[in-house]
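And now, chain A:
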Amino acid sequence: MTTRISLTVGPVLYYWPRRTLLDFYADVADSAADTVVLGEVVCARRHEMRHDDWLALARELAACGKEVVLASQVLLESDADLRGMRRLAQQDAFRVEAGDASALRALAGRPFVLGPHINIYSEPALREHARLGAVRWVAPVELGLDALAQINPPQAPVQGGPAADTPIATEVFAFGRLPLAFSARCFTARHLHLNKDECAFRCIEHPDGLQLNTGDGTPFLALNGIQTQSAAQHCLIGDAAALRRAGVSRARLSPGAHHFGTVIDLFERVYNGDADAHDAAATLAALSLPGGLVNGFAHRRAGLERPPA
Partner candidate 1 sequence: MTSSPAASHVASPRPPRLVCPAGSLRALTLAIDAGADAVYIGLKDATNARNFAGLNFDIAQAREGIAHAHALGREVLMALNTFADAHAPQRWWRAVDAAAGLGVDALICADTAVLAYARDHHPQLRLHLSVQASATTWEAIEFYRERYGIRRAVLPRVLTLAQVEQLCRHSSVEIEVFGFGSLCVMVEGRCALSSYVTGQSPNTAGVCSPPSAVRWTDGADGVDARLNGVLIDRYAPDEARGYPTLCKGRFDVEGTRDYALEEPTSLNTLSLLPRLTAMGVAAIKIEGRQRSPAYVEQVTRVWRAAIDACAAQPARFSVQPQWTTTLGRWSEGQQHTLGAYDRPWR
Partner candidate 2 sequence: MTPSATPSHRVLPPLPPVLRELVARLPVHPPSHLLALALERVLRPRLPADAAARLAGHAVDIEVRDFGLRCRVTLRDGHFRSAPASGPATLRIAADAASYLRLLRGDDDADRLFFERALVMEGDTEYGLLLKNTLDAIGPLLHWPLRRA
């Protein structure tokens, strides 16, 4: 019997209307997902959900048996951003996923999750963060699975937690448009010739981001406010064995606007059931999610490379 690969629903990276978001999480509550990460990690201006709304939602999902993690914003610039981060760090009902070094400072001494934008590229670096109390590590997206096994060895995982006695769990970004970069500039507003501070929250019109094509018409990136993503969906559904060999015990599925319930279901049946990965990949491909499927990063190649057919 193989060990379960727990499924984490990553934070919704896009700006969705409140109703859409609540409906989405109602479906997640009924899904096979083990963990749900909540919070606005991209843009502090987005306001459909306030701090208390997230907490209320967190309590509801917890009542449905989900582990809930609250994620802190990735790019902090202003004092207000810092205050928002501290408010998350000060509550102790839910675990927090650190988005930057300010959050690391605020969370030190408590069990917490290392988000994918904390730069950990070697075992000594993971040890540095384990000393702070980290109990789970979401690996940077550009790392190959071979590197994950070096950084947090499956036979001898790095020990974290406040008492340094909790083996750190490795989580990998397993599905969705890849969060590749952050900027102070809002690219959605730039495209619409709007100032960032008067953006009219137009990113709400693009529930999967705004697709950017190369000059010859190939889908390339997706603009999501200050975040730049891959146009393609990173998809490791065929890599379960490699994940287990690399010591990965958790897979992050990053929400998209369509068919996300199917995505969770397929991953559950392939990773933790006996469904065929090829069939599942074909089903995913047939869903016509924007951008097609890639998995190059996992195999130490360019991220946009596609799995062999």
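Definition applied: a residue touches a chain if its C-beta (ideal position, glycine included) is under 8 Å from a C-beta of that chain, and two chains touch if they have at least 3 such contacts; residues count from 1.
How were these candidates chosen? In short, all candidates are chains of the complex that A comes from, given by their letters.
Just so you know, these numbers come straight off a predicted model, no measurement behind them.
For chain A, the touching candidate in this complex is 1, chosen from 1 or 2. By the touch rule above, chain A contacts candidate 1 in their complex via residues 74-79, 81-82, 100-102, 104-106, 117, 119-125, 127-129, 140-143, 146-147, 150-151, 178, 180-187, 189-191, 195-197, 210-218, 220-221, 223, 228, 230, 296-297, 300-304.
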